[in-house]
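Only one protein chain is missing; all other protein chains are in place.
Then we have chain A:
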């Protein structure tokens, strides 16, 4: 049972690609071996910045011999047929044997495909793997045509048995497989030979290479935590950065350095972002949360224990942070001089989307909408408007220009520096939220108003220019925006008929579009009074937007279904509630759905649905047959049985409960009252035959069924339920 060692040694592989590449190497090679009839006990792969490694244990030494019997022509068949059979099997006449079955005697060929030694299978599998490796990006180098992530220098391909280690013969574009590799680029550059995986891993470690990325990451984390602990500090955990740094070094050495006192006054987000993005430093914070030290991970030991390296890194960080400080102070100066609204002025020259105008135009629309929404979420309309106007001002700041990921975060600092109320300042960051299904939803009313306005404007804008998401394509993150609206509304219990702001914003969009067309036309006087004056005269046909709005609401409903399904609410329950009026009030819709689902989970509820369906079927058939609608006029005086009379009483009681409960949107009470009808309805169906010969009784009973239907339909469209 041979073991296999493969090493592909190259120039530095991008950190973000290493883990995946190691996994691909393992899968492609082992799949190839298995397809060729080999089996193996165990396979592991590894990556460092300069190598991908695969170790396979317990490979079968050759593929099995395949024996195939092939039936040939009958004895005495024409010579032509026999010759053809010999050619196809590659055998001579003497190799054939004869056999007999019911139809008579015939020739039989036994074709043996001998097994292949593992080495002969491995070489082409490895070559194919290398030539077709699924790198996210690959390149050529020199005069060659081979592609690899960076120039490939050497290959180890060893087959290790008890007899020793044999090199698997392989030559790819002049790179011959061997048994030689190199250690750390600087600490152990000399080549050495290896005789198998254990020997390889041990010699690598002596040559200052930790082969396993997980081992490197763990070493970095442990050492960082130890050093932080010794200083009374705490590591700001950053798993993404840890994985990346582990892919940048073969021999990690953790060094803790100081951040210049000048820079400690910078916001911690700025420090952390600058250190992480530019320098791949970890941050250490003190008890108060202030970031006070950095951690860099060097790739080597030095005679001065890293003093030179640390001094260099400190100097680079100081240069980086002095840039950040320059941006920070510059931005604060701008804010002090012209305020955030002054900072935002430049947004008039920034295009949001070429069909949707500038960022400024967009902000104007959002501000108008935020003012409208504010009362519905308990926010002051003036504050919401003010917040929306400055919420994106920081896009014009120098700091966000340098670190786009700090958008919103800087806005909060700058808004506070400008002396704006906290509620307004917080909206700078919160209005982008929630950024995904797991991100927090803002709860401060002003933030909620601006966040809703921002997202509704985005959605209506892209709907108006027909840039809706299709399939997996959603370049403007509209699904996320819709989910954001849904979560903002539901998690804050906001009562909002979405159709109204949607139609309003579609109109606002259209007015702005017409305004910008007019402003750019030779006849620009129409816009001289400004947008508001223009809007008062603009002719907008509301009907035009109703179809668009309906389409967008359907999109909201689709996203809502996905969102509620994740929370365990049945899709047919949602459909039953969507069919009710007021379905653009998502809070109401969801309250109804939750109540209905709860009702369906009770015995009475589930059975009542069956009863409702039965009543509805009988009614529908009768209505079709008679050509009339039975909807009114059931009279207890025509009741013949106790069950019938009891149903009248029960319906009266239910109606008295349901109507006021519905009026106060108490769906639970309404549905409980509806479910309570189960017993009388069941009893009625058991005791009474609807379709009697007495036409008066029949009509009365059909009208009675109609009351059941009306009551049930008043809570949800139960016909939409499955089963």
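Heads up, the rule we're going with is that a residue touches a chain if its C-beta (ideal position, glycine included) is under 8 Å from a C-beta of that chain, and two chains touch if they have at least 3 such contacts; residues count from 1.
To be clear about the criterion, contacts and distances are computed from a predicted model.
Engineer: The complex has one chain missing from view, so what does its UniProt entry call it, picking from "Peptide/nickel transport system permease protein", "Amino acid ABC transporter membrane protein 1 (PAAT family)", "Glycine--tRNA ligase alpha subunit" or "Cytochrome c oxidase subunit 2"?
Structural biologist: "Glycine--tRNA ligase alpha subunit"
Engineer: Which residue, A:110, A:231 or A:350, contacts the hidden chain when the whole complex is considered?
Structural biologist: Of all options in A:110, A:231 or A:350, contact with the hidden chain holds for A:350.
Engineer: If the hidden chain were put back, which of A:100, A:237, A:304 or A:329 would touch it?
Structural biologist: Considering the complete complex, A:304 is the one touching the chain left out.
Engineer: Specify the residue from the set A:27, A:70 or A:153 that touches the hidden chain.
Structural biologist: A:153
Engineer: Kindly note down the residues of chain A that lie in touch with the hidden chain.
Structural biologist: Residues 11-12, 14-16, 49, 137-143, 149-151, 153, 186, 248-249, 279, 281, 296, 298-300, 302-304, 308-313, 315-319, 322-323, 326, 349-351, 354 of chain A touch the chain that is not shown.
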